[in-house]
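Of the protein chains in this complex, one is absent; all others appear in place.
== subunit A ==
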Amino acid sequence: MKNKHLQKISFIILKMFPNFKQQYFLSRLFHRYRDLAPQLVPLDYTNQPDVRLPYELIGSMPELKDNPFRQRIAEVFSEDGEGNMTLDDFLDMFSVLSEMAPRDLKAYYAFKIYDFNNDNFICKSDLEKTLNKLTRNELTEDEVRMVCEKVIDEADLDNDGRLSLEDFQHMIVRAPDFLREVCNFHHRFTSTMRGKMRKKIQEITL
């Protein structure tokens, strides 16, 4: 029965998302995770099995496969930093990238995504890589250089030639599009819950 393993995924995770809609999403997320590799992921999670899905599977999900930063996203949220994600990492990723995550949290993770060399600063080479990924290498070298210089010029407050977390947050918090478009997934889940599923979740939590 499906609600048995719903119980077994940390009850506490369920308690963290007391919203019915979110519980529904949660069970769907687990099934999404499992559907990527059904032979690797067990239905029973009580013993906290150490299962990691390799990056190739994660990067082929429909939400991510068109995103130029999918590799960085997977690397940021994975424990080993290589893009191989456990269920916890997977849930983490979706919860940060959902519409309901607060802006500061998104800004923090956005900074980590754009920091390609993981040195806690966005330096010029990081910017060049970001730009090339965004435009698929369509800009000339001069143009790339000019844009990166302008970005550092605009956003660098402490004048060290690279962007720290504070610089980044200071800049991104004022952006009009940030919350709406960036770092948002809309789950391809239906917003109307089917009656049976709702009842099952109700049984568990009440």
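Here is the rule we go by: contacts are C-beta pairs under 8 Å (C-beta built on N, C-alpha and C of every residue); 3 or more make two chains touch, one makes a residue touch a chain; residues count from 1.
Just so we're on the same page, contacts and distances are computed from a predicted model.
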| item | value |
| --- | --- |
| Chain not displayed: protein name in its UniProt record ("Calcium and integrin-binding family member 2", "Dolichol-phosphate mannosyltransferase subunit 3", "Transmembrane channel-like protein" or "DNA repair protein RAD51 homolog 3") | "Transmembrane channel-like protein" |
| Touch criterion as defined above, residue of A:44, A:82 or A:104 at the omitted chain | A:104 |
| Residue numbers in subunit A that touch the chain omitted from display | 10, 12-13, 15-16, 18-21, 62-63, 66-69, 79, 88-89, 91-92, 95, 97, 101-102, 104-105, 108-110, 114, 127, 130-131, 134-136, 138-139, 143, 146-147, 150-151, 154-155, 157-159, 168, 171-172, 174-178, 180-186, 188, 190-193 |
